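All remarks here apply to the structure that follows.
Of the protein chains in this complex, one is absent; all others appear in place.
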């Protein structure tokens, strides 16, 4: 069965290392904050200028001057720091953020990513995503493996305007965890009960299937 | 008679306007702080990261963490701010400083200035001078009109390595106050008792002498 | 104005000199830390043909969105359209000239403008529509694009506290683009919640030194929240 949004977040959470500074994008990436393994500590960076994002506030704590990059009210954890946008992107662009998790419309076998517009239809704007993909050493894309009509979002070449070129190495979809290597998606793990054939049928870009493709456990 | 260092500082002080942010270089420019006209307020910027430099400290106030760009101990005046070197030069390079006063070895009729090295003999380094001359809207150079051997320092072309090109418009020497316009030094004021002929004989670059050249009063 | 006292009497004086066709750089992220009263005054003035540089463009009925709705803005330089329906509509229909700019590049363009850096190279946007028509150069074996800095006729800034001289501090994440914007205006206007006499702010912890600021004014703020999100106790 395809992973739920929560399972996707939980699976990404397993990639976190103790002491990581992590930027979580809007959507599923935001949920990763709920799945930080118990024995480690990570510090969340929000690109509007907060390092050390805490939980959502209690009703009594809500403060209009305290929001995250998704414009949600938040709190700061102990040891946080707050700074300007240029400083925030100095961290991001300068490669100081250890891990970035963000969503996408499409990725392809060259590590290209498209996430910010559908020409003529939808313009969200890139926000900080272009900076994040250009600056982070380590990026995990979380996305649906295929559209509702079955069309794959893991492509041999992105069709939408790019957010970044050649910058993605890891993708977690609702069906699989994959690494991008040498112009192909390498299938590393399957969602519980999802077959290699099903993943293959929903992957338009070249797929490499190792001898062993373990099932994820939750 | 040639101006004393104090008179030079006093004459420069008359160029200050109420509300000016001013950077004073090392040497005679530093003395200008003692000659701010009584009815106006200026804020002194020190490029090591202090806006709103106050007087030297009392013996009991000396603080190793509180120095000016000349490495002298200083104080901060009310309403001061203290910041990093990049921020300090953002102010300077960005043209936010209203007036800069600095010394020089040579200036020439094109507005070039040399102030930081004598090849093979002396290297002070440019410190912040190159940034100041490139960034300030308004610069006054204070310097001796001629060397001790009588050789002019107001030249048709600087002989020493430059600090900045085409950036100087006003020069105060111990003999005269001059403006640089259209490839010439225009003699605006004479030091008390100093003749036009004497100034002419000590000015190697082209000198323009208006019909009236008032004497400075102290 | 005598010396360094930059207080102005009212919003008319705060925005005196703002005219049709001018450019304005504004602080704020979403609705957080936006100069809401200055924006309302610009709306009331009815100036048109503005170029506005701001990460977002408010929402339909608050912040910069009110200028958009009444067609006071000719061109927007922003990173995020998000859920602002009118912004997206004007963009897609071509009524509004929009220069979508990555958030970090936008922040750095404004900072660089204030700092007298006319242009810089960044890897951000290389190989994307943002890089089209821009010079590409390799540094450290990686392609970068040349981005030019931004300055504006006016900067409008929302601070928390300022002194009469124009030293400003910001509160929490309402800082965001405000300090950069403050450096990049030919005329920089700051509105704050509390105006204090010089000497009350710690010189070591000023976010915006007074040299960047031309006018300060104290006001009250609605500080609308875009997405109130809470946890239960």
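Going by the order they are written in, the chains are A, B and C; count residues from 1 in each one.
Note that a contact is a pair of C-beta atoms (placed from the backbone, for glycine too) under 8 Å apart; a residue touches a chain by one contact, two chains touch by 3 or more.
Everything numeric here is computed off the predicted structure, so don't read it as measured data.
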| item | value |
| --- | --- |
| Visible chains that the absent chain touches, using the contact criterion stated earlier | A, B, C |
| Touch with the omitted chain, as defined above, among B:19, B:37, B:103 or B:161 | B:161 |
| Of B:2, B:40, B:126 or B:213, the residue in touch with the unshown chain | B:126 |
| Selected from A:2, A:26, A:80 or A:186 as touching the chain missing from the view | A:80 |
| For subunit B, the residues touching the chain missing from this view | 46-50, 55-59, 61-74, 76, 82-86, 88-89, 92-93, 112, 120-131, 134-135, 161-166 |
| Residues in subunit C touching the chain absent from view | 108, 112, 115-123, 137, 139-140, 144, 148, 169-172, 175, 203-205 |
| Positions on subunit A contacted by the hidden chain, ascending | 18-19, 21, 40-41, 43, 45, 51-52, 76, 78-83, 86-87, 89-97, 135 |
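To be clear about the criterion, only the chains that are shown with their structure count from here on.
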| item | value |
| --- | --- |
| Those chains which touch subunit C and also touch subunit A | none |
| Inter-chain pair with the most contacting C-beta pairs | A-C |
| Chain nearest the global centroid, as defined over all protein CA atoms shown | C |
| Between subunit B and subunit C, centroid-to-centroid distance (C-alpha), Å | 36 |
| Where subunit C touches two or more other chains at once, by residue number | 111 |
